[in-house]
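As you look at this complex, bear in mind that one protein chain is not there, while each of the others sits in place.
Note that the chains take the letters A, B and C in the order they are written out, and that residue 1 is the start of every chain.
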């Protein structure tokens, strides 16, 4: 079974040379730490920066330079700042190549819910609705089950949707899955996890074809 | 009867302190020369400059700094450059206070035609359609009649329209007129011009109420 | 040059009255109009509708107006860092309209640019689309979103001149440029107000035509919400 860093490590393998990438809050943020350093990738943050670098050294924080998680950041050579309208021009106009975000639920048709638990948690969708409605290439990073042990990969989302039919790939602590028009297609198992265990943890239709290889996350 | 400079001079009196003004090609361009110098006015050109100044001195022309008439210009302190989308944000968003443009025909309901003579002249509308569709305050600067002596103030435009019901005021070589919902209301006569002469040169409904004063263009 | 300079923060909020709709720039606590917010608290205006991407934190930013119960309705994309906000919302004291972030930015920009409405894919098939027109273009579904209407926009820039020209710094730019000229009156506060002619006309982010009042702000706290650092 993978921990959060393991999930991030596996997703980092989906990041290709020349990609502009938007990382959501949580596990997705960790992905930046594991991207191969022999490829060129630029990170976009929807609050208005392209070319994000690592966190600043202590004492070098600038209140005017943050990411969408409101964390102080630095920029790399070639970075640029822009306003929110232009930021979402990049996103809505499909100039961002890959979007990685967390989810509370994903349905087998690619629907995603990650912004609201009615009556309980109403923080808002932030940029997530624009991201999922626009991106061609969306990977969800999440735990396979919730804290109660219930599957987060469902036939149908129970929570208010963030977007419809948009998720293409899911990387969880148990597996890598592709969203197909027949359901979740199992691509890879996490190290030490059996197909049986994945089946049990998946409420939505699971498609298993042939031998399922174990992930390589070295 | 006024010449072109006279028309420009009279229109300059409509320019108030604090106005952002867009001047069309032709007579409107001349208006800038006659604006009182004790008021603050900024000229916008739709190709992307606010705060236009006079023509450059010989030898100081910059190919990268022109107005919408493609003339080399200068800028004044406080000027700014911007792209075409933002330029029309200013226009469409009604941030420009006054638009002055030429016309081939104006109808008594405020329709204007100034961009096309079918089969003859098809230069295009440039920014005129955006300007007339958006501006709250449009003054037309033109000769009262065309080269054949026919009235350009009509019951109905015969040429393809640039905009509908948008002209508020007209300054010609003969008169100042306001577009009302009953027709052209005569406000002022040009020096030496009689109401009779204006009547003759106006095909559209002309409203004459009381004494019509002569223009002051000193 | 048309002079937009005002001398005091009191003049900045002049004309703001109860029940008005205000736009406020900023993302989190970054690039917020600190001076104007503080003065709105002092002014004590009530029943405000505030359009702002976030709602501040409990004791800073829009949180200050929330504490005083001056806000009737918030229009935001994310409101997750504010306990008082959550309390007022769950208790029904505060009305909240959650809007996708890109849609929020463009609804401001549409108001600035004179577009009454536009089609966007964000929110199609979700709660956000309820009561809105949906429409297909080129095989994809979009919803119709309308421009905001606001009385005042309060924005914060880095540098500005007396003609109202603005330059922003870093990610403190965010929603501020989109809100300029998107309300009946736009008030800009700047960290540095320079004489006209000092700003390079090529570097101006927002031309003064979109700004009605500009003033030099004071005592910027520029609080950091999440101080993240690495060790050397």
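One rule holds for everything that comes next: a contact is a pair of C-beta atoms (placed from the backbone, for glycine too) under 8 Å apart; a residue touches a chain by one contact, two chains touch by 3 or more.
On a predicted model such as this, the values are computed, not experimentally measured, just so you know.
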Given A:10, A:92 or A:189, the one touching the chain that is not displayed: A:92
Listed residues A:59, A:77 or A:149, member touching the removed chain: A:77
Touching residues (missing chain, whole complex) on subunit B: 45-49, 54-73, 81-85, 87-88, 91-92, 111, 116, 119, 122-130, 133-134, 160-165
Positions on subunit A where the hidden chain makes contact: 18, 20, 40-42, 44, 49-51, 75-82, 85-86, 88-96, 134
For subunit C, residues in touch with the removed chain: 106, 114-121, 137-138, 140, 142, 146, 167-170, 201-203
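By definition in this document, only the chains that are shown with their structure count from here on.
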Far-end chain from subunit C, centres as C-alpha averages: B
Centroid distance [mean C-alpha coordinates] between subunit B and subunit A, Å: 55
Of all residues in subunit B, the ones touching two or more other chains: none
Subunit C: positions in contact with at least two other chains: 109
